[in-house]
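The complex appears here without one of its protein chains, the remainder shown in place.
Chains here go by letter, A and B, matching the order in which they are written, and residues are numbered from 1 within each.
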Amino acid sequence: MAEKPKVFFHIIRERYCKGCNICVAFCPKQVLVLKDGKVFPERPEACIGCKMCELRCPDFAIEVRAKGEEPVAATESGPIDFGVPPEAHHV
Amino acid sequence: MGDTLSYFRQDMLPHIWCPGCGHGTATGALVRAIDRLHLDKNKVCIVSGIGCSSRAVGYLDFDTLHTAHGRALAFATGIKLARPELKVIVMTGDGDCTAIGGNHFIHAARRNIGITTIVMNNNIYGMTSGQYSPMTPKGFFGTTAPYGNVERNFDLCELAKSAGATYVARATSYHVPLLIDLIEKALLNPGFSVVEALVQCPTYMGRKNKIGGPVEMLNWIKEGTVNVKAAAALPPEKLKDKILIGELYNKQEGEYTADYDALIARVQRKYDKFQGGLYGCASNSD
Partner (left out) sequence: MSKTTAKLMQGNEACTIGALAAGLEFYGGYPITPSTEIAEICAEELPKVGGKFIQMEDEIGSIAACIGASLAGKKAMTATSGPGFSLMQECIGYAALTEVPIVIINVQRMGPSTGMPTSLGQGDLMQARWGTHGDHPVIALAPGNVKECFELTLRAFDLAETYRVPVIVLSDEVIGHMREKVVLPDPSEIHPLRRAAPATRAGYKPYAADPDGGVPLMAPFGEGYRWHVTGLFHDESGKPTNKGEIADTLLRRLARKVDKNADILADCFSESLDDCDVAVISFGSSAMSALSAVRRARAEGVKAGMLRLRTVWPFPEAIVDKVASRVKRVIVPEMNLGQLALEVERVVGCRAPVTRIGKVNGELFHPDEIYASIMENK
């Protein structure tokens, strides 16, 4: 039984999008269009999750996620002892 | 795939770059490479000079330093030598790095100091609105080359190699997966790494040279490049005027700050009987 095709959805940050049309032009499946200057996933079902739109977007305005995929946030080590005592105050 | 936005100072977005500017894409590539390596945000310092590309560091959630024009590598050298345990990255543009900053670029490469330099090359001075730069191809137009640029540009990667950089690669804002891979490998190289990212400047380079908007420029970049691996199998006439992309040089050598730490250990062993104290210092002026 063919594995059920993955379904992708798009996270759009309209405030970031500047309507440069790169994602629309280079999407291999013509999923995206510009609607009043902002990217809009018109045919999300055609998306194959190649993420070229996400990688090429100069404004981080579009992200492609498979259903249930939760991206891991950046790693950040906890507070480290300071070389110089923080409480020491001067002037 | 990590959460890219968690590497940004999101209160600073959207950024100032023009619609379709390649600097955003190159910045995203760097962030994704950092994410792949799960670098500790507290141990990464990103330094930049002046120009459109150098505004990138203001948006990135690390210790960031926006320095003087052309001097990013010199500032970064100070940070890296002072604290070798930090991952030091320089983000610079073609003008910032190869014009006013050329001297520091050559010497940082010569020292093979542990700094990864991302040169976001859009072949023009964008911030000051469209003057030609040392990387603008001969014959191209800029506001200071109204009749066509009479100067030749040089091959930054060849310059980096001959100056002593131990990892040299080039990619573009069209070939983003390749760019991410190369930056990742550059970050893993302990010595001086250079990744040149050919990026589009639709506002000036595209307009002044009638190449077109962001999309047309990306196709122009795609047409003008060929992967170094593919090039090996192509006849010379096919490679004419093509710019090679991919990994161009990778040979690990002694890293400057590690060698200096070894020197300190050697000196301190020799002087462990150092009773001279502060005033026992050698006075070598006689």
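What we mean here is this: a residue touches a chain if its C-beta (ideal position, glycine included) is under 8 Å from a C-beta of that chain, and two chains touch if they have at least 3 such contacts.
Since the structure is predicted, the reported quantities are computational estimates derived from the model, not experimental observations.
Across B:13, B:37 or B:79, the residue that sits in touch with the chain not pictured is B:79.
If you put the hidden chain back, the residue from B:41, B:161 or B:175 that touches it is B:41.
Across the interface with the omitted chain, chain B contributes residues 9, 12, 41-43, 45, 47, 50, 57-58, 61-68, 71, 74-83, 85-86, 103-104, 106-107, 260, 263-264, 267-268, 271, 274, 277-279, 281-285.
FYI, only the chains that are shown with their structure count from here on.
Centre-to-centre spacing of chain A and chain B amounts to 24 Å, using the average Cα coordinate of each chain.
Listing the residues of chain B that touch chain A in their complex gives 1-8, 13-15, 17-25, 28-29, 32, 34-35, 38-43, 61, 173-174, 176-177, 180, 202, 213-215, 218. Every residue of chain A that touches chain B in the complex is listed here, in rising order: 15-16, 18-22, 25-26, 51-52, 55-61, 63, 69, 71-77, 80.
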